[in-house]
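Everything on this sheet refers to the single structure shown next.
Here is chain A:
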Amino acid sequence: MVLVKNGSVAQDNWVSVTDDEMLPPGKPAIISKARWLRERCSLRRRSEALGLHLTSDDTLDDLVNALDGIALIVLEFPAFTDGRSYSTARLLRERYHFSGELRAVGQILRDQAHFMLRCGFDAFELVPNADIASWVEGLFEIAVHYQPAADARSPASDLRHR
Partner candidate 1 sequence: MYRYDAYDTQLVGERVTQFRDQVRRRLDGSLSEDEFRPLRLLNGLYLQLHAYMLRVAIPYGTLSSEQMRMLAHIARRYDKGYGHFTTRQNIQFNWTRLEDAPDILADLAKVEMHAIQTSGNTIRNTTADPFAGVAAEEIEDPRIYCEIIRQWSTLHPEFSFLPRKFKIAVTGAREDRAAVRVHDIGLAIRRDNSGEVGFEVMVGGGQGRTPMIAKTIREFLPKDQLLSYLEAILRVYNLAGRRDNKYKARIKILVHELGAETFHEQVEAEWAQLRDAGPNLQAVEIARIAAFFDPPRYEEVDSASYQAKLFQDRTFADWVRTNVAPHKQDGYAIVSISLKPEGEAPGDATAAQMEAVADFAERYSLQEIRVTHEQNLVLPHVRQPDLYALWQGLRDQELATANIGLISDIIACPGLDYCGLATTRSIPVAQRISRLFANLDRQHDIGELRLKISGCINACGHHHVGHIGILGVDRKGEEYYQITLGGRADENAAIGKIIGPAFSSANIVDAVETLVTVYLERRRDHERFVDTYERVGQTPFKEALYGSR
Partner candidate 2 sequence: MKTQAVTANLLVDGRVAFLTWEGDWSEKVEDSHVVTSNEEAEWLLDSAQRAVSAQVVIDPYLIEVSDSNGSAWPLSRREQIRAAGPTGTIDTAPDGLTAGLKQVA
């Protein structure tokens, strides 16, 4: 897989760990929400960074006060058409003020990237043969926005009255 972050290819040092695996020493690790909630106290003492993998079925209700120490959240798109993670991303950014990396994985289309960017994603996991240049171009195809979202860009309704 190829990681595109902030508009260019980035090194991916993160290791995904299943619930019954040991966390790899010396490496940043991605774990499930269930494991994080279960082992939070011990995991907090780890010196390497921690990331969470949320499926599109995972809700944020029990994470509201439990995002301290999380540097990365991976949100999954099990199908192009499953749009739940767009809402989850906005909630993480706008309501829970999560400022770490927000990574989109799974079935994501180049033509959905601008929506994801606006909802607060800053990293995308692409298939190895993806056309990266085209992908990055897709992020900025639409420059005008009608509604505020998780990015800093002002909607037309504000720009009109500057």
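Points to keep in mind about this one:
Methods note: a residue touches a chain if its C-beta (ideal position, glycine included) is under 8 Å from a C-beta of that chain, and two chains touch if they have at least 3 such contacts; residues count from 1.
Selection criteria: all candidates are chains of the complex that A comes from, given by their letters.
Everything numeric in this text was worked out from a predicted model, so none of it was measured.
Every candidate listed (1 or 2) is part of this complex; the one in touch with chain A, counting any copy, is 1. Contacts from chain A toward candidate 1 in the complex involve residues 59, 80-84, 86-88, 90, 94-95, 109, 111-112, 114-119, 131, 141-149, 155-161.
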